[in-house]
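Yeah, one chain of the complex is gone here, protein chain that is, but the others are all in their spots.
Per-chain residue numbering starts at 1, and chain names A, B, C and D are given in the order in which the chains are listed.
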C-alpha cells in the first residue's frame, strides 16, 4: 500500500504559541483515519496544514507523491468548522458555483447532475430554494460536506462532520464515508464522537498538545489508556 | 412541583415555512430536559422563542409565572450555535463586559471573582490572554457556556453545548449541569448526543417537524421507537 | 564584524562634527539668501540618503518575494523606517528654508510633491506592518513596497507640468556651485550616509534580537514535556 | 437611569478598547487625516480663489467621509458571532447600547476633526472672519447630528430582512436640514458676512429632536429580528 500523505517534522507557530510541535508520520492511501484528541490538541491546525491553507513554520508535507500542494488541490476535499458557503444563496446555487471552480463539467459530468447527486448523497433536497443562511445548523453542516465531496476528491479532510448532525444522519454519513473509502479514497475525519467510527475507521490517531501520541486500529484499547 | 415554563400553541413561521407548528406543553422547575430531534426539527427555533429572541407568529410563553419575558430575562442563560463572544477580546475581558450587562456586582459578588469562577467551572484558564477568535472550536464552545452561566440563571437554554467538545470534557459538563439542576435550576439542553445525558436528564423531549412528539424519562425506550 | 560597529560609530561621530564645521564655518555665505542657505547642507543630504534607503528597501523587498529570506525582510523594514526619518528631515528643513526665501511654507511644486508622496507611501508601509494581524506580514509589506516603487515614476510624470519654484538639480542641472560649497555638501552627505548606515545597523540588530527572543520562547514550548497540556496553556 | 449611564460607559469602554488596542490607532488616524487633506489639495488647488470659497463644504465632505468609515463598522462587530443576541437576552436597556455607539462614533469623528482642522487651515490658508469660537460648537452639533442618524439607520438596515434600495433614499431627505445648517453655519463663520446664530439653533433643535426620537425607537429596532 502506497503512502498518500507523508508528513515530516511539522511545526506550526502562532506567534509564541506552537500549535503543532513536530508531527512526522505517514498515511496510507485508501484508508479512513479518525483523528481524535482533546480541545486545542491541534487537530484543526493539522488539517488546515494538509489542505495547504496555513503556511508552515517548519517541516514539509508530501501528498499524492508531490510536495507542491497547489498542484494536487483539485484532488482534495476540505470541510471546516465554518460552513464555507454563501449564506445568501441556496444550496444548489452554492454548489453550482463551486462546481465551476473545480471545472467539473470538463470531466465529462454535467454540473447540475453532479451537484444534485452530492446533495442527495448527504440526504438533503436539491430543490430546496431557501438560502443556506436559513438552514438549521445540521442542514448547513451536511451541505458543507456536500461541498467537500463535490469534486470527487482522492483525499478528504473533514473537520468534525458529525457535530450538530442528528444521530441517524451521522450514521448514514459514516456509511457514505466507508463507501468512499472502499472506492479508494483516503479520508481523514476529525471528531469527538469516536464511537460513531468504531468499526468504520481503519486507524485511530490520537493527538495531544500538538503531537501525535498514538495510532491504533482498536478504539477500545486507546480509550482505556486515555 | 411548579411549572417554570408554560408554552401554549407556539407557532413560528418563516415566510411560508412553519418551523414550529403548535407546541403546547409545560416544563417543571428544577429539572433537566434534553431536547432531541432530527436536523431542522425546530429545536433551535424553540429555544430562541423561549429566550425571547424571536417574535412569535402565534401562541404565548409564560416563564417563572409571567408572560412578560423582558422582565425575567435577567434569570435566563442562553447559549447558541455561534459563540456570542467578541473574537478580539480574551475570555476574561468578554465575561467582564457581560457581567456589567447583568449588573452582577450589585448582587454582592465581585465581577472579577465571578468571571474567574465560571471560567474555571468550564475547565478553562482565566489567565489565558489569547483572544477568543484564536481559541480552538471546543475552547470557544466552553467559553460560550461560561457566558451563559455567568448570571447564575434560574433557567438555562443550551443549544448543543457538547458539539465540538471532547468526550471527557463533555462528561464533565454533564456533571456540572446535573449539579446546577440539583441546585434548583431548570435546564434545557438541545443535543444530538443523547447518550451523554442518559441518566442525567430527567426527561427527553423529542421534536419532529416543529412539534413535540414524545416526552419520556427513559431514553432507551424512545430510541427504539425511532 | 563585532568590531566594525564601534569603528563605524566613531567614524560617523567624527564625520558629523567635521561636516558641521564645514557647513557652518568653512562654506561661504550665500550672497542673496544669507546664512539661511546653510540649511542646504542638511536639506539635500537628508533627501539623498532617504532616496538611497528607499531604493534599498525596494531591492530587499524584491529579494524577499523571490527568496523568502528573513534577512531581506528585516533589511526592508529597517531601511523604510530610517528612510522615513531622513525624508522627514528633508520635509521639515524645506519649509523652514522656504518661508524666509519664498515667503510661503509650501507650494505644489514637482520636487516637493514627489518627496511628500514618497513620504506618504513609506509611512503607509510602516502602518501596514504595525497593523498586520497576519503571520505573513513580511510578504504583505514586500508587496506594498513593490507597488510603492512602481508608483514613483508615475508620480514624477504626473507632476511634470507643475510650475516649479524649486532650484534645479545640482548634479547635471547646469547650476554652478562654489567648490567650497560642493565640498561641504559632499562631506555632509558622506556623514549622513554613515549616520544612516549606523542607525540601520543598530535597528537591524535590535530586530534580530527581537525575533530570536520570540523564537526561543516558542522553542521552549516545543521542548515542554507533553504532560503539561495545551488545554491549559 | 443610573444603570443606563453605567452600562453606556461599560459598552463604550469595551468599544474603545477594541478600537484602540494601542496608540498605533491614534497615529493611523493622524495619518488618515493628513491623507484626506492631501487628496483634497490635489483635487482642488487650495490657492485658487474658488476653492477657498467652498472650503466650508470641502471640510464637511471630508468629515462626512470619516463618519461613514466609522459608521460602517459600528454594528459589524456586534453581528459577528451574533453577539448582539447576547445583548438582547440580557436585562441591559437597549438605549445604553445605542448611546454607547453614538458616543463612540462621536469621539472617533471628533478626534479626526481635531486632527484635520489645523491641516485644512494650513493648506487652504483659512481664517475665520466671523466669530471663530462658534466653530467648535457647529462642529460638535453637526457631528452629533450625523452620528445619531447614521448609527440609528445603520442599526435599522442590519435588522430589516430585505435591505431595500429605498432605505437610503428615505433617510436622505431627513439628513438634509442638518447638512444645510452645518454648511451654512460654517460658511457664515468663515466669511463673517452674516450671523450663524439661526443655523446653530436649527442644528441644536435637530439634534434634540432626533436624539429623542432615536432613543424612543431604538428598542423596537433592536428587538425586531
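The rule we apply is simple: contacts are C-beta pairs under 8 Å (C-beta built on N, C-alpha and C of every residue); 3 or more make two chains touch, one makes a residue touch a chain.
Predicted, not measured: the structure shown is a model, and the values here were computed from it.
Across D:183, D:196 or D:221, the single residue that touches the chain missing here is D:183. Screening A:54, A:164 or A:186 for touch with the missing chain picks out A:54.
Considering D:40, D:75, D:120 or D:152, the position touching the chain not shown turns out to be D:40 (whole complex).
Residue-wise, the contact with the chain that is not shown comes from C:154, picked out of C:14, C:154 or C:177. Only one of C:69, C:88, C:107 or C:124 touches the chain withheld from this view, namely C:124. Interface residues of subunit A with the unshown chain, by the touch rule above, are 51-55, 70, 73-74, 76, 78, 80, 82-89, 93, 97-98, 100-103, 147, 151. Touching the omitted chain from subunit D are residues 19, 21, 25, 28-29, 31-32, 35-36, 38-40, 42-44, 48, 50-51, 53-54, 56-58, 60-61, 64-65, 68-70, 72-73, 76, 157, 163-165, 167-169, 171-172, 175-176, 179-180, 183-184, 186-187. Within subunit C, the residues in touch with the undisplayed chain are 65, 117, 120-121, 123-124, 127-128, 131-136, 139-140, 143-144, 146-148, 150-151, 154-155, 157-159, 161.
Definition applied: only the chains that are shown with their structure count from here on.
Remark: subunit B and subunit C have CA centroids separated by 58 Å (rounded to whole angstrom).
Rounded to whole angstrom units, the spacing between the C-alpha centres of subunit C and subunit D is 37. Work out the mean CA point of subunit A and of subunit D, and you get 47 Å between them.
Those residues of subunit A in touch with two or more other chains are numbered 14, 17, 38-41. Residue numbers of subunit C whose C-beta contacts span two or more other chains: 231, 233.
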